[in-house]
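Below is one structure; the comments refer to it alone.
Every protein chain of the complex appears in place save one, which is left out.
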Amino acid sequence: MSINLRFKTSKFIDETYRVSFKFNNKTYFGFKGDTLASALLANGIHLVGRSFKYHRPRGIMTSGSEEPNAIIQLHDNSSRTEPNVRATEVEIYEGLVASSQNCWPSVNFDVGGINNLLSPILPAGFYYKTFMWPASFWEKYEYFIRKSAGLGKSPKVTDPDLYEHNYIHCDVLVIGAGISGIMAAKIAAKNGFKTLLVDEKSYLGGSSIYDNSEFSKINNQLTSSWLEKEINEISKLENLEIKVRTSVAAFHGYNFLLARENLTDHLPINQRENKVRQRLLKIRAKKVITATGSIERPLIFDNNDRPGILLSSAIKKYIDLYGVACGENNVLFTNNDTAYETAMSLIQRGIKINAIIDNREQVDSKISYEVEKNNIKIYKGYSVVDTYGYRRINKISIMKLSKDGQTVIGDKTKLNCDCLGVSGGWTPAVHLFTQSGGKLRFREEDQVFIPDVYPSDQISIGSCNGDFSLEEIVKNTLFSLKKFFNIDNSEYKTIEIISGLNQSKRNIWLLPSDKSIGKTKSFVDYQNDATSKDIKLALREGFRSIEHVKRYTTTGMGTDQGKLGNMHALGIISETAGTKMGEHGTTTFRPPYTPLTFGTIVGRNVGEFFDIFRRTPIHDWHVANNAEFENVGQWKRAWYYPKDNENMHQAVQRESKAARDSAGILDASTLGKIDIQGTDASEFLNRVYTNAWSKLAVGKCRYGLMLNEDGMVYDDGVTTRLGENHYIMTTTTGGAANVLGKLEDYLQTEWPELDVYLSSVTDHYATISVCGPNSKKIVSKVIPDLDFSDENFPHMSFKNAKIGNIKCRIMRISFTGEQSYEINIQANFGKSVWEKCMEAGKDFNITPYGTETMHLLRAEKGFIIVGQDTDATLTPIDLQMDWIVSKKKYDFIGKRSLYRSDTIREDRKQLVGLLTENPEEVLEEGAQIVSDVKKSPIEMLGHVTSSYYSPNLKKSIALGVVKSGKNMLGQKLIIPMENKNINVTVADPVFLDKEGKRLNAKL
Amino acid sequence: MFLINCPFCGEREQSEFKAGGEAHIVRPKQPTELSDDEWAEYLFMRKNIKGVQFERWNHVHGCRKWFNMVRDTSNDQIKAVYKMGEKPPIK
Amino acid sequence: MKQLRDLSKQKIGVVAAGHSSVIANMAGLKLPLESKPLQALVSEPVKPIIDTVVMSNAVHAYVSQSDKGELVIGAGTDDYVSYSQKGSHDIVEGTLNAILELYPIFSRMRMLRQWGGIVDICPDASPIISKTSIKGLYFNCGWGTGGFKATPGSGDLFAHTIANDEPHKLNAAFNINRFVSGDLVDEHGAAAVAH
Partner (left out) sequence: MLNYNHTIKEEKSYQGLQMIEMKPVMKLIVRGKKREFLSAIGKSLNMVLPTKANTSTQSEKLTALWLSPDEWMIFSNGVVKENTNSYETETLLNKNISKLDLGAVVDVTDQFVRINLKGDKIYNLFQTGSPFNFNDFRNKTGSVTQTILAKIDVIIHNQNRNEVNLFVRRSFSEHLFAWMNDSASRL
């Protein structure tokens, strides 16, 4: 059947530009300017999808982002596939491929449709009730439930598109470019405000831009003509930026808003390469003007969900904007005058209207008389009670409403139609307003929630503020803007409005039926198949709060978030419970207004920019020398340097042995370094470290342990006294920023009287640590001018030196237990010094080692790593480090906490060494430690914190924390593993060179 | 996302700041004289007010200065900011 | 106005989650808690794609798929006290950042709804199931982001504690006195997000 549903006259459609696309594997044609929905309708296609629960045939219902039914899968099985896309929002392009969702094998014949027949046994809460018992059956049920879950299909390959963020700061943000938004943007920009106007559509002007009605005119011009001139004028304003295809998703506090700007979704795929697909605008506006319009309400009656049933305003838009007729034989069903505008648009194009069913007894406006003049039958005081037709509506039946509107009376009349337009009045789009924290007020007269209390510098104007007639919109918009900007604007001196519409409305949330409610299917939430029956059931079962009814019935929880039906759900609850609207509250509107792509939210922070990547000054050398890297905080640290085909274990064994036998070299540049200056620097260190600092001589270094105020170990490192009032502190790599922050906190807030200044110099220095019995020979070669003798340069001291012309600092400190020297030099010379050390160490088999070997070497010495051997429950006493806690100092951070009843207990978890019975057996870090495996439940005594095979000791060594561990020296314990129990002996945590002879060893 | 008026740098986005908990909890000058209970009060016990709360913030990605803020935690409205050591401008 | 009753002779168990401190303050009691906004979000529903809960400590992500088909994603908490049931966008963005690092295929999925709840967090990220210094007043709180899975067990132990005015041995460690005596139960590393 070939029918002409397209009318040439729309200037929004380029009929010279034909576009082919595929829907459910069949090729169709549309024109540039069409949405997928308008193009499908032009091809006579209404059935596009199936509903979630009952798999009922569903058609296109709206023309915008509120669409609940016509959601499709774009480009199935391709890298650009996208589920749950609204056909009403997709602008078509050459090569578009769309398919129906949630149906198998096809949308026309869907096996899941059997659920519709089963619907009497699938009421609200069915899942909650039925699958609760027997509990053991859940796994079986779940298999079937999960199979039927979801709508579209998730993409299964990586997204080829790019996304980006953009921060925008403006004086005024205007959301919505309908008639009031356009006026607001013009006034704002002309009064010197930096203004941003956004609209989710591809064009400006909202529904007024195609309003060619003789019954609503501005200054005696058609609304559309008047508005076009306005748009033309504002597009030249300097202060004004206009963004179309830009939908505001979230309105947060302090006028912070998120909007999604669509940049390529309307382009053919081959034109999208290397372009940003969507941009997340992070807008901070001084003032926000919400002009988001309103959404037409459907009417709730039996079988109100068939394909071919559309909102009346959508039918008008398809005709006036896209030049597409939704049907050849139309019926309109309304409770207010706006449907008559649709009627006029149909009449103008000569499209048949079979009848208008109007709930109201009295219909007396200029526009309704004009419609009647065109010989169109208006059934006043009538209601639709049922509809017919499986894949598309073909008939309706109507009955007379009783006076109170609670029942239907008289005979049933059947009318033929292939399209039914419904209008239940309008709901202001207050979603963004309430997201921002705004409070609503219920207006009895026309049963709408409107903005009442604004939480920030913002206003709502136009129909989202509850102004529905053209006259009200224009007049109130101007009045509000004057007040909002505190200006006496003269932009619109004389505006005269002609309107032929009457604002009367007969609001009945659930229209009566001649059937009992149990036999009806009146949909409130189209996508989730929630009916009025389900809502009433929820009330009968005791649910009262709208939030509970919502979750129980899933009303408003579809991808449209209840933009059409939420008001009706509230209305039905009030009517059923006999309460006033608003008493049950409204459901909370959550961001985003329309669904937001994850990719857009994340922007460019993917792949190489997922996380920050900090490099040391010697990074390039490590890369060139085959290092494997480890993430430590945001740093990339050399982990180990495999030679030939070495695995990690082999490399680490080799590196560890070389460091003790001859010489090793480590890039320690990542350690935090804080420059401390001021006359109170020593006093400051006394307060932040557990040990005493006043007596440290200039030129000497000391290890310090820092606690939290709760007494637990926080950080550690060596601090050097560079001058009388000058220290340099080192911190752990991961703790650097936090330590500096904590120290600044104490200085600024607790001890502002101290004369101390802190500056981070972590990045200024490269730190190269050369260790091992040959380390002195190597550094002597690199810095021949410096006297490295033990007398002049003993352990735990520092020297200023120069390499060539470049100043540097040499610290003789050790984290390995070997004699070692740390060269600190300005970062840009770091790599060169490293290379010099490698050169100088050639004869001594100098071996670069990474973090893994460093960990092994320090474990041999029983040195802790904060964060590995400690968590936030270990005191220095627990770590057997009593020696570092000053008894003399009156106070230091965390001191008081060490003397609480539980922190002084002897049976706390304490750090010990662990030796395995079998010296080849290496324990797993994190493994539990017990003493008795037969006891039930087994008592956990502690866990392994560090574990290695030591090539220098030729046995496995481990550190762990064990309850009362200090008193267990020599005791046998058990590490239970999956397949075996490993016997261990508690040992001293210092495994190697307890006397510290190696620090001064000479070869 | 708040817009915070740093007393030193002016209005900046929240992402430049870090919150630091309840304000005006002074570290005891003589901790050793306190009982375990009194010390725990300083260390852990918080008013955690629903309503107007005095709290510390740090402009960590800006001037690195700590300052105080008065904020209604029930709706996140910031009532005032003031420098460390200054008296709160509102009660 | 409803009649106020003297409850001093009775036992009161408080399980007010994010509002625990508000209730405690009525009794003149301070708790070691801060109530912070916790963010969560769901995607649009899709056919089954992941059949288990995935949690990553490395990138701080939590995701599972509901029986309705939505990806349910837990985000972290903000660092300030708030009862406003909102939260900052940065937290949601950071979480989705982590999700896409784990699952780049979800890039074209869409966030349907985000919301903020209030969670009560202890300094050691472990709960309190305990009697208090006020006779007959008991608190089960401080669960942070984790309580939902432990609800039945914690309820049982709480009932035991109230009935006997003494903790069960399983919740003895979660005594409120641990903040005085210094026997904290460090769980900061236990969840991927939100501590």
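Think of it as A, B and C in the order they're written, each chain with its own count starting at 1.
Methods note: a contact is a pair of C-beta atoms (placed from the backbone, for glycine too) under 8 Å apart; a residue touches a chain by one contact, two chains touch by 3 or more.
If you're wondering where the values come from, they're calculated on a predicted model, not measured in any experiment.
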May I ask you to name the displayed chains that the omitted chain touches in the full complex? A, B
Which one touches the absent chain: A:T679, A:N845, A:N967 or A:N1000? A:T679
Touching the absent chain in the whole complex: find that residue among A:G804, A:G926 or A:G996. A:G804
Just to verify: which one of A:N166, A:Q221, A:Q406 or A:N1000 makes contact with the chain not shown? A:N166
It is residues of chain B that touch the chain not shown, namely 8-13, 15-16, 61-65
Can you list where chain A touches the absent chain? 162, 164-169, 194, 274-276, 282, 284, 604-605, 608-609, 612-617, 620, 635, 670, 675, 677-679, 725-726, 755, 757, 759-765, 803-807, 826-833, 835-836
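By definition in this document, only the chains that are shown with their structure count from here on.
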I'd like to verify one number: the distance from the centre of chain A to the centre of chain C, where each centre is the average of its C-alpha atoms, in whole angstrom. 20
Rounded to the nearest Å, the gap separating the Cα centres of chain A and chain B is 28
Junction residues of chain C - those touching two or more other chains: 84, 86, 88-89, 123, 180-182
Which residues belonging to chain A are in contact with no fewer than two other chains? 252-253, 256, 437, 710, 897, 900-901
Contact residues on chain C for chain B in the complex? 19, 21-22, 25, 30-35, 78-84, 86, 88-90, 123, 179-182
In the complex with chain B, residue positions of chain A that touch it: 252-256, 284, 437, 455, 709-710, 741, 744-745, 748-750, 752, 890-891, 895-897, 899-901
In the complex, go through chain A and note every residue touching chain C. 52, 80-84, 127, 142, 145-147, 149-159, 161, 163, 250, 252-253, 256, 258, 282, 437, 554, 559, 561, 588, 590-592, 595-599, 601-602, 605-606, 610-611, 710-712, 871-873, 897, 900-903, 905
